[in-house]
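Heads up, one of the protein chains got dropped from this complex, but the rest are sitting where they should.
Entry: chain A
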Amino acid sequence: MLFNSFVFIGLLVLTFGLYYLPLLSRWQRSILILSSTVFYSYHQPAMVGLLLMSVLVNALASYLIAHDPGVNRVHMATLGIIFNTGLLVVFKYSSLLILPLGLGPNPLTTFLLGIPLPLGISFFTFQGISLLVDVKKENYFRNEQLIPRSFWHHFERIFLFEAFFAHAIAGPIVKAHDFLPQISPKKLSTIHWETTTKALITGYFLKMVVADNLKDFTVWLAYPYFQQFSGSTLVLLVFGYYFQLFADFAGYSLIAIGLARMFGYSFKPNFNFPLLATSFRELWTRWHISLTNFLREYLFLPIVRAGSGKWRRYFGMLFVMIVAGLWHGATWNFALWGALHGAALVLENILTKKKILMMKSPFLKFLKGIFIFLFSVFSLILFKFSVLHDSLELYKTIQSNTFWFFYSSNDTKIVIYTLLYIAPVGFYYFMHFLKKTSWYRAFLPAEFLIYAFLFFLIIVNSGMAKNFIYFQF
């Protein structure tokens, strides 16, 4: 079910009404779980079983770690993590692992290659891992506080944690220590409507007006069709793809944040103006923050802490970024994209340590920021295509086609509309700067006009609703 579909709006209104009905206040968690199950099963009813199995195993493993003194906590947590990783390998990476082996068709390979990708598997498995590690380590909470003695209650809480529709199928990745303490009775009066409305309108605008319209232009970045465009149009389309991806996922994250707020839950921001990053390290603290934080906490730090030395650290960076790449999709192009960013991080680290990249002047920082932005944009060519050949063909075409000419009327149309739909993202950044000025504070009482205009554009200028790009992850 899409957040921008009328079916979802119907489900949301019904859930919201029942959730805050005083008569049903005892059943708030159950209402959210039921609604989330309907939401999840809308497109892939068969996969609800998989989600349930994941919830059951993670709830059982975490319960035993917390309350059964006879259980070896390390073994149980490891088993649980193997289970979650195993789900990912079987359901997401089978094709990547089987195809290079060149095995002929047999019942097992046919079965594995034929399995559809379960929605949100990369999110709920990561959340399961976060639960097991948090319960095993007790770094953030004491198990007695958050893991009830009743298994049923615990199961119910874990079900909500993994399946809550606001984040279930496309994130942001919510960690157990952030979510579990928030599970409590909620009241309608505690909703902060202004921030909720702002998050929802901005999110829907970025998704439905910017991303959904840009996607119909970046669709031309497909082999061999891109060969008919000039170099400059192709470069612009690559920029368009960057902004489409940003608007799609940042928009989705904002909608998720707004929806969670409607039900009394708070998710951390997932995007923080990534264009402003002046280092690769900073870039990953601004783009898909929940994934970066997860990988840093549950993969990078354990690698680094398992030994010492700079080479281990560099290996950790490269390895984590390759995992981040593969997390986005089961193709070697994604791994290569991750490796490229990993290598950039390692190189930046080395140069900064040697004091070569210690840029204190704002102008030099600005130049570095531009370089990082361009690197992010052009590395997305690997991200966009599932095979390396097509990515390389695009790089070649950009170089070989005449750069500044427009080959057809379609060419100029694409340029104009891509720029028109990139412009609101520019405005979004402009507002970010403006909000810090005193001038804006004077304008604050009229801020609702901007949001009303965005809402108006959502109604009359949305692109055709398609799946969020991050659904495939």
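Assume a residue touches a chain if its C-beta (ideal position, glycine included) is under 8 Å from a C-beta of that chain, and two chains touch if they have at least 3 such contacts; residues count from 1.
Note that contacts and distances are computed from a predicted model.
Q: Of the options "Xylose transport system permease protein XylH", "Energy-coupling factor transporter transmembrane protein EcfT", "Beta-ketoacyl-[acyl-carrier-protein] synthase family protein" or "SGNH/GDSL hydrolase family protein", which is the UniProt protein name for the chain that has been left out of view?
A: Cross-referencing UniProt, the chain left out corresponds to "SGNH/GDSL hydrolase family protein".
Q: Which of A:S30, A:Q44, A:N143 or A:Q228 sits in contact with the chain that's absent?
A: Residue touching the chain left out of view: A:Q228.
Q: Among A:L23, A:A442 or A:I459, single out the residue that touches the unshown chain.
A: A:I459
Q: Sort through A:N72, A:T412 or A:T437 and give me the one touching the missing partner chain.
A: Only one of A:N72, A:T412 or A:T437 touches the chain omitted from view, namely A:T412.
Q: Mind listing the chain A residues that contact the chain we can't see here?
A: The missing chain touches chain A at positions 5-6, 193-194, 197, 201, 209, 213, 216-217, 219, 224-225, 227-228, 401-402, 405-409, 411-414, 416-417, 420-421, 448-449, 451-453, 455-457, 459-461, 463-466.
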